[in-house]
Each structure stands twice: as structure tokens, then as C-alpha cells.
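Note that this complex is displayed minus one protein chain, with the remaining chains in position.
Right, chain A next:
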Amino acid sequence: MAPPPVVTGLSPIEGPPGTRITIRGENFGDKPSDLIGLTICGCDCLLSAEWKSPNKIIARSGPGKGKGDVIVTTRLGGVGSCNVSFKGYHETIGPMKESAVWVEEAPLFVWGRHSLSPSSYQQEDPLGLSVEGNDKKFPEDDLLELFPNCSGDITMDNFSACWFLLENHHCTSFNDLQAGLLHLRRKVEGQKEGQLSFLKANVGSVMDQVDTIVALKEKFEKDTAFYGTEPTLKLEKSIKESEREARKLFDDVLARRDRAEKTRNALNVLARFRFLFCLPCVIDRNIKKGDYDIVINDYMRVKNLFNKSEVPVFRTALSEIEKRVVGLQKMLHEKLQKMPITIEEQKRLIRYLINLDAPYEPAWDAIKSHSDYINLRFKQCYEEHKAAEAALAEELNKVKNSHSASKYSKYSPPQDALSTVPENILFIEELCEILSELFPDLWKLGQSYFTGELHVKVEPGRQAGFKHMVLTIIEMFCKTLRSAIIPHTLDKNVDRQLCGAWSLSDIDIIAPWLPACLRYIRATYKILIKLDLPSEALDIIAGLILDLRVYCMSILFKQTTEQVKHLHKQETWKIEFCSTHSGITDLPVKFEQSVQEAIHLIKESVLTNEQREMPLLDNASAQKELDKQVENLLSAFHGVLKNLAFQDDDGDGGEDRSPVVSQLIGTPITSYRTHDATNNIPVWEYRLLTTLSNCQYTNNTVLNHISDSFIKSGYLLSKMPIENVKSKLVTLEKAILDAYLEQKSDPLVGTIEPSMYLGRFDWDTDITPSDIRPYAKECINNLIHVHSEVYSVSPTLVDSVLPQVVQTIAEELYRLMSCVQKFSVPGIQQARADIGALQEIFSGYSTPKAKTFFIEALEIIPPLTKADSTIIEDILKQCRIKMRLQILCLSQHRTNGPVKT
């Protein structure tokens, strides 16, 4: 790409439009066609541009005014730049100014010497001298005095050169004045010469002009010779004639037009009268058709036309019309107050009535009738549902009476009721519907009334009246709702009578419907919020919603509590082994599930805040209620567990409870089998263990889960309820454990003594022992049995159960030993072997207390000589080999971890 063009020289640098300018610079392209653009002072001058060389272009300036750049654009170099600027000015051509071109002077000048702008032909400084230093002005008064009747104005007749010089050049030096004179002289000469040179410069156009004038003269002379000296005579004559002809043509038409006009006027009057006299009929017809707009229009028109008329006929017609209109007003007014009606229709009717100058107050009447209608609908709805409820109750009674014998009478109605929606719920739904349907219209109507949209003057006191109306409706709505579901929140004496009580159904029936109720009311509330009601009115509903939410929450919790209370019926006693906590039934899981469900449901329906609602639990009483209900709920499960542990079901517990010694010795497992086969409910010990396990699981896991999910769902639950229940559960755990231990260790320990002295054994024996005695073996076996029983339910329970049992055994042994009167040497050997074996085998489950009991028992037994002790070692050794299996059973634990008590 070539370098961009640069303009570095202009000749000249200023001039009026059309000035021929030589533009010099660089990179103007190599040939004329390279030049593709030229602007001078922003005006495109490419048309006049003439490319001379890469350094030179000649062009004529455009109409641009003021200083501006000269920009050359070439095909290869693009838009160029400019170092010098051109100044365009518009010259005013005066009558004294020479100009080679035609100037349209008519709009510029009004002929006459004095109207000329002096500056157009007067030079500022005729001497061509700089008058810069001439600061001091010569006082004009002095000048007037010096040269009376003279003037310094060069254009005036009484011009005085002295005045002029004194005025403008009184500080100028003589030399300068001489120079000025020279200049002036030259100027005058130049002007003379200038005329000549001007003619020379424009000789072409001057010659043209002369030629044209000569041609014109010749032509004119020829015409004069041909047509005579007055060429326009004939023309004048023809103009006159044509004028006459035109008149002849159009006079007729004009006359006809006048006539037509007159006729039209007459017809108009007739039409007006006809309009008046026909109007009553027309009004009747239009009323029938419902075209009230037309009626109103006609009425206005007729009033405008004839209202001031005194003619009796017209007055009669008018009164006839008035009568019709009054009838129409009445009709419209009645229509306005007839409910139901849409707000648009009402507004239209109000407009009609206003246009008809009705004597009513249509807007306010409409509002009033609206409000009355809402109240009426409330009442109707109430009565309707009340009646339905009564009918239902009667029917139920009938059913009850006919089935009075049936023993489940108490449970049969709910089954019916569950499938059908309770009447008060239906009532609430309908009431909400009525309010959300009708109230917005009332409110909107009221708003447009008060904002003046209805073009009615608002009467004083209406505002308060309307407010009262609105509040009454809202209050009525809330009270009726309260009476239907939460009557306990109503003021007993006043409101219950007012709104009528509902027979309250069971919690079970109403609970599933409560969230729906809440939803209805909330939807209504939302509609009201959208209407931008005053907060006073909204707060009434907000209060209702809050109460309902609290009630709903507590009902849902109560319901869950009821469910939980019935959980014990669902106990299957089937043990589920899960990885984290072994040996539980699905009862705690079910419990957790139902609690979680309740939490979820309540959160969904009650706890979440909707528009313009407070967080429920900010309310102190709601919080208290929540705590109470949660505690109830959790305690209910505690009750369930307790029931399961300690209560007999269907009276078969007694059998289980009686400890049978032989069973313990014999085959203990078989007893379960038989029981399982009969009625699916396991023996009491088993149930105790299971419940104990469940209890622990609930305490350690389920409650934490529940607590977590309470927090996660945003309940601000205090710790109290959960802590309370935990401590209750701990107590229950202990009670169950005690019961179980009592149940187990009592018979176990009780068998030791009889077995020990079985076959009239005496410690003063002289039979050298060869093995530990059967009672010790029995004791071991019994413990293994307990172990297996506990383990089968829950391995974790082994740790809490077995040490207790071992401790009682050790205690019993100690007691027995201390009761022995006399030991023979073999007896001592026997006793030491027995107790040593038990001590060793039970060591895995020995509490420190048990250990001391063992040691004390051994200490009671008299000591032996060393030779006599060897036999004990032998027995123990033999015993370890023989009872390897049993030892393994009880020692297995030691690998698992240390004993805890």
C-alpha cells in the first residue's frame, strides 16, 4: 500500500466558495484516476478536482465555511492528512462590489441608500494603517464643537476629513499619515484600474452579455415592426372575454349550490325534531337491546339540543324522555346490586349511572352490595355444610344404632369418614374459594372508587366505612375458619356463639386434611397479599395461619405419637443383623421412619414460611408446643419399648416367666422352638434381650438421627426433649438388664448349691478327686447357654450381661465355701480344683469384684501341703483338655477386647 497523501501547501489559503485552489503535497497518486476523494472544509470537492501531478491538484472550494482541512484520498494511499488549512468565507455581494457571477440580490437588499449595511462597502480603515495604538478616543463633543454640521462618517454628505482624521488617527505620526495617503491614492487608482482589469478578467462573460443584449434589441425591434407598438392589447382583450365566459358558466352552478344548502338546513331541523319525538321509542328499543351507550349518547344530545327550549311540545317530549331515563336508571341500579356480577360489568353499570346523572351513589352501592353478598355467601356456605354435617351425623347415628351390638362400633365410623372428606374441611375449602373469588372484586372496586377511577366524588366517611367492611369480612372469614378447625383459639363466650361450633372429629380423621386446609388458606392469603391489602387486614389472616400452623404441627405430632404407640403390635421379634448395630428388630427403624415422615411432612406443610409469614418457631408458644410434642412422641416409643419388655401379651407370659431348672440343664434351645411354633411370640428372656438391644440402638443411633434431621429440617428444637427421652431410655435399659439378669442368674446360681450337694456329697470326703465335680461343669454349661442366648440376640450385649452373671456365680461360690463346716484333704483338693477351674474358665468375663470373690473363696479353703497340691494341677490339666470346647466358648471373647463392666 502506498503511503497516505499529505497536503503541505495551499494556494490560496482562503476564499469564497468556488475559489480555485492549488493543492500541493505528497503521494497524490501516479495518475488522475488514483485520486478518489477530496474534501475541503468538509465539503466533497472531487468533482472539481484536477489531478496535475503526484504533488499537485487543482480544485475549486465548496460551500464550506470557516477553517478546515483539505483531505486528499487516493486509491492506494487511503485517506490522507493535512498540515495546512483552508478558510472558506461567504462574501456578501453589495451593490458596490464587483462580481463576475450573477448574484440574486433581491432578498439581500432593499434598494435605498440608507438601508445598506455600511460595512458592506465601507472599508474599516481607508488609509490602510494599523490603528492599534489609538487607544485614546477623541471626545465627540469636542469634535462637534470644532466642526459643526459635520460628520466623521465617510458615507455621509457632510463628511469632514478633519473630523475623520482626528477621530481615528489623532495619534498617528505624520509619516504614517503620508503612507496612508499614498495607500488611499493607490486604492483609488486601483479601483479605476480595477474596473478595467475586472472587465479584462471577465471579458468572455461581458462579451456574452453584450451579444445577448444586442440580440434582444434586434428581436424586439423586429417584433415592434411586425405587431405594432402595443403588443399586449390583444392579450388584455382575451383575458376580459374569458372572464366573462367563466362567469356565465359558473353563476348557474353557484345558484344551485345555495339552494341545496338551504334545503339541507331545513332537513337538518326536521331531522332534529324527528330525533326528539322518536327518542322515547328509540330509548325503549335500545334499552331492550342493552345498548345503553347509545341511550346515554342520545339522552345527552337531546338535552343539549332542547333543554333550554321553552316550546311546550318539546317540553312534553323531553319529560317523556326523562321518564324513560329514570326508569333506566332504576333498572341499572337494581342490576348493579344484583349479585353475582363481574367487576367489569359493575364498573360499566356505574359509568352508565353516572352518565345518566342518576340520583344514586352507584359506586358505593356496588361496594356495599358486594360486601353484603360476600357475607351472605359465607352464611350460606356455613349453613349448607352445617346441614350436610347434621345429615351425616344422623346417618351415622342410624348406622350406630343398627349396629350397636357390634363390638367394634367405636372403630367403624372412622373407616367411613376416612374415605369421605370431613364436612368442616369441605367448608373451609369452599369458604376460601368464596373469599378468594369475591373479595378481590370488592377490593378492586373499592380501590377504583377511592382513586377516582369511577369518576365519582368520594363521600366523606366512605374510607372508614370501606375499611370497616373489609375488616369485618376478613374477621368473619377467620373466625368461621377457626370455629371449623381450631375452635380452642376462639374467644369462648363471644365468638363461639357467633360462628357456631362444629362437632370435632377425631384427630385421626382431621389430621391428614390439615395440611390441605393450610394450603387453601395460604392460597387465599396470597391472593389477598397480591391485592395489597392494608396490613391490618392481612394480620388477621396471618394470625389465623400461625395458629393453624401450630395446631397442624401439634396434630401431626400427636398423630405420629399415636402411630408410635401402636408400634408394639407390629413387633415381629425377627432380628435383623445390620453391620453397625447387631441384634435389633425392625422396630426402631420403623419408629425412626415414622418420626422422619412426621418431620418431613411438618416441614413441608407447616414449617416453611410462605409470603408474609413469620418463621413458626419464632413464636414462643409454638416452640413450647413443639418441644412438648416431640417429647411426647419420643416418650411414646419409650412406652412401647417398656411395654414390650415388661408386659405380657395375651396372657402367655406367665408360663415363660416360671424358671424351670431342668430346662436350663437340659436342652435349652428347644423351648424356643416349641413356643415359636405355637404363637410366634418368643420367650420372655428373648424379648427382654431384644428390647434391650433395641433400646440401646434407639438411644445411640436412632435418637441421634432424629435429632440430626430435626436440625437439618430447620427445627429450632431445644435439647430438652431428646435429653429427657435419652435418660428415660437409659433407665429403661437398666431396668430391662436387671430384669434379665434376675431372670437368668437367679436360677443359674440357685442350681449350684443343690448340684454341689447332690448324692449327699460332703467336703469331708475321703475320695481322692480325679476330676472337677459335675456342679462346676453344670455351672460352666449354664453360663455358655446364657452366652449363646445373649449372643444370638446381640453380640454387643454379651459384654453387659455375662460379667454380671459371673459375678453372682463367684459370690455364690464364696458363700457356699464359707458355709462348709469341715474339709478333708481330698475335699480340699476337690474344692480347690473346682473353684480354680471355674476361676480360670470364667476369667474372660470376670469383673474385679468377681475376681476378689474367687480369691476369697479359695482363701476360705484350708491350705494344702505341696505334695497334696500336685493332684490339683493334674486335675486342672486334665480338665483343660477335656473341656477344651467349653473353654473356647467362653474365652473367645478375650480376643475381642477387654472386659468392661
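A few points about this structure:
Here is the rule we go by: a residue touches a chain if its C-beta (ideal position, glycine included) is under 8 Å from a C-beta of that chain, and two chains touch if they have at least 3 such contacts; residues count from 1.
Note that contacts and distances are computed from a predicted model.
Missing chain, UniProt name from the options "Chromosome transmission fidelity protein 8 homolog", "Dynactin subunit 4", "small monomeric GTPase" or "Os09g0123100 protein": "small monomeric GTPase". In the complete assembly, the contact with the undisplayed chain comes from A:77, out of A:77, A:803 or A:844. Annotation: of A:186, A:379 or A:880, A:186 touches the absent chain (contact as defined above). With the whole complex as reference, residues 4, 8-15, 22, 24, 55, 71, 77-85, 123, 125, 128, 130, 183, 186, 190, 194 of chain A touch the missing chain.
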